[in-house]
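Here's the structure, in structure tokens; my notes come after.
One chain of protein is taken out of this complex; the other chains stay put.
Let's look at chain A:
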Amino acid sequence: MHPDTVLNVENLKTQFFTEEGVVRAVDGISFSVKRGEILGLVGESGAGKSVAAKSILRLIDNPGEIVGGRITFGEKTLFGLEEGDDGEVRQDEAMLSNADMRRDIRGREIAIIFQDPMESLNPVFTIGEQLREFIEINREMGKKAAREEAIHMLREVGIPDPETRYDSYPHQFSGGMRQRVLIAMALACEPSLIIADEPTTALDVTVESQILDLVADLQQKYDTSFIWVTHDMGVVAEICDRVCVMYLGQIIEQADVDDLFYDPKHPYTEALLRSIPRPDETVDELDPIKGVMPEAINPPSGCRFHTRCPEAREVCMEVDPEAKDVSEAGERLHRAACLIHDDEFGADYRASTPIETSATSGFGTGLASDGGVSGGADDE
């Protein structure tokens, strides 16, 4: 592993075993996080980004299960499941036990911040006590020292009058302030990685911008790496260094933030960027992505985006491309999973016949597509 790499995820697969069938929420994703960078994990609802984030900390509950892949964090193996030569799947011996995960990793080495701060805070204890207890346990401090550290952290994240606010209960805080408390809690043990799962989605824009500012400052100060899960391309542009774009359980593109916005190499990323209204310019007609994301329970064959892709050809229905580096010589690493890059994939895309999809056919078709599942029918 590269010395600058904090976390490495290889071919991670997480599935949910439901009555209707197996939902392949995360289906073989690979990425790494470097020291001090903010990596964006972006996608629409149902893309699997939250499941991916939770899988890293092995926070997947029944009926979900991580069924394959390897997650390494520094020297430690957070998860490892490998197929031996005999076809038998066995756990890596170095894989941490549940107790190790709980004691040494979660909170201490990797912290996580959720979208709804009220879910992570206990309503019957004061903010200060929760933070103090957390510091006391994880940093093995005395009660008094932990209390002082807690007040220091509250001030650090911009809670006004922290000595008094220490004794407040979560419901006495506004949404933005609660999220600040969680950031304080995440930073309290100076972890090397923080996973932020849509932490600003429930907040108003002015509060969101305060939080983004705060995170940018603290990230500089503590040199923490972040995995920032979001659906908002604006937030991505604002704070991320590198971005992974997810679609239906797969990472379809991975690039530096500037390259992703100015030179997208996957039709989905391109379409996504074209479909968002801009706050800084007036656009008359939006160019939406046609159709809706299919269910992960029964994903399309071949490339999963081919049903909505304006560039889809016959070969896209057969080959499921794995993300490959498609950058030109001298450019930064830029991975994309699209057969359109014939030189890298060699699937004879150019010779293949274009197919009719909800994106290429005109208005009105594809409406009655009976997916057999709820919401399976296409939008406009």
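Heads up, the rule we're going with is that contacts are C-beta pairs under 8 Å (C-beta built on N, C-alpha and C of every residue); 3 or more make two chains touch, one makes a residue touch a chain; residues count from 1.
We take it that contacts and distances are computed from a predicted model.
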Undepicted complex member, UniProt protein name, chosen from "Peroxiredoxin family protein", "ATP-binding cassette domain-containing protein", "Methanol--cobalamin methyltransferase" or "Na+/solute symporter": "ATP-binding cassette domain-containing protein"
Which of A:7, A:246 or A:272 contacts the chain that the document leaves out: A:272
Absent-chain contact - pick from A:119, A:285 or A:328: A:285
Candidate in contact with the missing chain, chosen from A:235, A:252 or A:296: A:235
For chain A, residues in touch with the removed chain: 44-45, 155, 158, 160-161, 164, 174, 176-177, 204-210, 212-214, 231-238, 257-258, 261-262, 271-273, 275-280, 282-283, 285-290, 292-293, 363, 367-368, 374-375, 377, 379-380
